[in-house]
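Below you'll find the structure I mean.
All protein chains but one are shown in place.
Per-chain numbering from 1; labels A, B and C assigned in written order.
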Amino acid sequence: MTMKKLLRKVLLLDLLQGLSLTFRYQDPKEIYTEQYPLQRPEVAERYRGAPRLNVNPDTNETLCIACDLCALACPEHLIVVTSERNEKTRRKELTTFTYDLSRCMFCGLCEDACPTDALELTQDFELANYTREGAIWDRQTLEQGPQPTVYKK
Amino acid sequence: MPQWLQSVVDYVTKSNNTPGWYADPVASAIWALIYIILIFTGVSIAVIAMNWLERKILAHMQVRLGPMRVGPHGLLQPIADALKLLIKEDIMPDQADKVVFWLAPVTIVITAFTVYIVIPFGPTHAVTDMNIGLLFMLGVSSIGVLGIIMAGWASNSHYPLMGSLRSSAQMVSYEIAMGMAVVSAVLMTSFKGGGNFFRQIYGTGGASVGTLSMIGIVRAQEAQQTWFLFKFFPLGLIAFFIFAVAMVAETNRAPFDLPEAESELVAGFHTEYSGFRWSLFFLAEYAAMIAVSSIAVTLWLGGWMRPFASLHGPNVEIPNYWSGGAIDLAFALVPALTFFVLALFAFIGTVRMPKHRAFRVQTIGLAGFALALGFIGLVLLEPHVRDRVQDIFWFSLKVAVFMYMYIWYRGTFPRYRFDQLMHLGWKFMIPTGIAVLILTAALGLGS
Amino acid sequence: MSEILKSEQSASSVKHLELEATPSPAYLDSDELILNMGPQHPSTHGVLRVILKLDGEKVMGTECVIGYLHRGVEKIAEHRTYAMFNPYVDRMDYVAAVSNGLGYCEAVEKLLNIEAPPRAQHIRVILAELNRLASHMLWLGTHALDIGAITPLFYTFRDREEILKIFEKYCGARLTTHAFRIGGCLYETYEGFEDECRNFVKFVRPKIDEYETLLTTNRIWVERTKGVGYISGDDCKAMGVTGPVLRASGVKWDIRKAQPYSGYQNFDFDIPVGTNGDTYDRYLVRIAEMRQSLRIIEQAVEKLPEGPVMAKVPKVVKPAVGEVYHGIESPKGELGYFIVSDGSTQPYRIRVRPPSFVNLQALDMMVRGALVADVVAVIGTIDIVLGEVDR
């Protein structure tokens, strides 16, 4: 046992083992890097990214019923919903919806709270902005959803 | 025709194996100047290439890609970085000693380059052949410590000071071990087979003597028909091992990169340096790496000699092209083939580039690079060029292996602690060095 | 105890550094150097500031200055409902967010006197163990980087990525997962979850061997870590040090075994224990723990029961007046939540017992008399996350 250890030490086997490992990893097949804008990562279905305010695709009407539950659920109080009572239908109608992404921690509590699935955290993850104001999304931006530049291979 | 011009013409046309051009001072100066220019451009290109290769190889070892954006496969990244450093603001700390702070990188660059004076890239490819070349090399390379001390002291800041003190202690400690190994090599030059040759060149008379001339050391290996690495096996190997370890420590590279251990000392002695002043340290570090590797190649790996230099093989006659041993012919084709293989790799890379107009310039660039490599390979097939340049090729190849080892170590090993490094230097390397020296001398007496 | 631990320890004869630095003889006297290590330092793992008193390279004393990342998490809790505070705990130990969430949810469940259904408990165990692996992998990579080996970092991050992918698929986030809710899990497992976990276990076993190839027997690694940062088991107990640091000092204490929670009593696993209490043993203990975690994951995936993933929890979480302490074994040690309820929807007070913060106390004891390079190694080996230290 001690002889084996001595031999290992003299023949630098411990070092050679490590060296051979790093040598083998030079194979280009092992490369793990993704070349991001060209190679886009596949984001999971449940990914919580940029928020979107869903609209009914047929009528283009918002699904939001202005119940304010998302604003109540938000730990950071970053959602502001204002509504107006429509006298004809006697229902509350959404007027503005502000979502401050700069404070959002993407916990998904608003999404869980929404009774109509109007507010949704989508798979878009490119949220960079040149200004702080740009991170505050209004109703229109939220309904459009984020529009990241798409690079092609 | 004046004598110096004649010697120049002789030098170009004949691949004579004696450094005859020393005879004339003017010719000597002219050739020295040409080699100076060649060395500076060559070393600069080598440093740039090393920079790129280090990032790429290290990246591949670490399952990454490395630079990919500037130029095809990041080929132009070092140049982009150099430009960036050139236009970067240079900050000299308030409390720094201005003159010393300015002088430190200059000193380091000068010492790192001056070593190249004595390095023989081929039997005639050297700036000069000094009879005390090895001593000169040791002397100059120890001045590098001074630059580091200056940098650390002038910064007037804690981390650089600690880095420079560590660095100097480390470098001087390993210099002793290095010196022991070098003395063993010098001893070997005077052994069997070495004598006759030096009588021819230097006319030292009857007894066989050793030499400190770098060209002479390779000549001795030629004459003894062995690389000193294999001399008195395993004595030569152990001496080489000591030198190889000391060499890594001398250049402050992993696993002995304590002076600039970024996890402890942030950046060591060049913490306060920025901009182009910093890049001079970088340049010096890589130049020094290449320099000590060249010395290792000269001392232990037979310098410009190709592998199996003593074997020539059966005679072959090819009209107008080449005649001589078959093995010689085979090895003479290696330089060209190497470049063809490199060109092939570059070409495959070109084919595999993404087909997108954003990549058009890069693709064309890579194709051009492949063509250039192929062209160099073609030129190397030409017998006259080949005969004049293949020494340099073999030398560079051996140095390249060392460069790869540097990167490889960096990618694999953890870093020594300072006291362990000193222990290794003082308590293992120096005694082993002395023992090897004594054994070599004892064995040499018999030979 | 794993094989590797046994073989390595029996042969080791570690000369421990003296704990109290002896002052140098007068003729070796030099000025005491005060060196700031951090907050902007590559290897203080965030914004820790360590003031070092040095004699040459020798450390005469240290002082940790913390608070550069203080966000007042405990105070925030007093103004959030129980459910709303849940995502915040992920941001304390952000490399082990799942464990933080697990501890918090279980503490609140204890306060509410409910228990998560078995399926939820199993999912929690799987994710928590995956998270332990992720945390240890990150620790290993950065620790090796501190000691100068740059390559393991990339291997561990590559393999950690597979864990994060599972997290992302399960709950939609990679790091600050917010995976669990009070009363169970919000999400049912996705299709192929079990297979992915099994494949992951198969994938990562040889990878752990690879890390060991690079480090365990490497002479430089052994020299750098053996006998460095020694702390005895008794000192650990006195300091309240928990987790792998405690276990490496020979104290067999793991809350998963000692006070089982979330159904850990149903799984068969060992507690790796070291003997020397030095950096090398802590490294071996964590490596062995990674292997044990894989065992637990395998068992949990095989035994994953059917059923609901959410217990009956009132829509508005409003615990009765009272207080509760619940500690779990996070990758770094005992992570405890002490919650005081005044009967309203918001906690009256939450106090977190973070393992990193408590373990960091032992830094001074571990590095006295050592060298600067050891400070870095020891900070790495304690495995602190500044988000948790400062909260």
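A few comments on the model shown:
Basically, a residue touches a chain if its C-beta (ideal position, glycine included) is under 8 Å from a C-beta of that chain, and two chains touch if they have at least 3 such contacts.
Note that contacts and distances are computed from a predicted model.
Among the names given as "Peptide/nickel transport system ATP-binding protein", "Amino acid ABC transporter membrane protein 1, PAAT family", "Phosphoribosylformylglycinamidine synthase subunit PurQ" or "NADH-quinone oxidoreductase subunit A", UniProt records the absent chain under the name "NADH-quinone oxidoreductase subunit A". Taking the complete complex into account, the chain left out of view touches B, C.
Contact with the chain that does not appear here is found for just one residue of B:L76, B:A244 or B:V266, B:V266. For the chain missing from the display, the contacting residue among B:F191, B:F241 or B:F269 is B:F191, taking the whole complex into account.
Annotation for subunit B: contacts to the undisplayed chain at residues 22, 24-25, 28-29, 32-33, 35-37, 40, 85-95, 102, 105-106, 109-110, 113-114, 116-117, 127-131, 134-135, 142, 155-161, 165, 168-169, 172-173, 175-176, 179-180, 183, 186-187, 189-191, 195, 207-212, 266, 271-272, 275-277, 280, 418-419, 422-423, 426-427, 430-431, 434, 437-438, 441-442, 444-445.
For subunit C, the list of residues touching the undisplayed chain reads 17, 27-31, 33-41, 49, 55-58, 369-371.
Basically, only the chains that are shown with their structure count from here on.
Innermost chain of the displayed assembly, by C-alpha centre distance to the whole-protein C-alpha centre, is C. Chain pair with the larger contact count among A-B and A-C is A-C, by C-beta pairs in contact.
Note: centroid distance subunit B to subunit C, computed from Cα atoms, is 46 Å. Put simply, the C-alpha centre of subunit A and that of subunit C have 26 angstrom between them.
In subunit C, the positions touching at least two other chains are 151, 154, 158, 214-215, 218. Across the assembly, subunit A contributes 15, 18, 21-22, 32 as residues in contact with two or more other chains.
Those residues of subunit C that touch subunit B in the complex are listed here as 33, 35, 41-43, 57, 144-151, 153-155, 158, 214-215, 218, 220-221, 223-224, 371-376. Listing the residues of subunit C that touch subunit A in their complex gives 11, 80, 83-88, 91, 151, 154, 158, 161, 165, 168-173, 176, 178, 186-187, 190, 210, 213-215, 217-219. By the touch criterion given at the top, residues 58, 61-64, 158-159, 162, 166, 254-255, 257-258, 261-266, 410-420 of subunit B touch subunit C in their complex.
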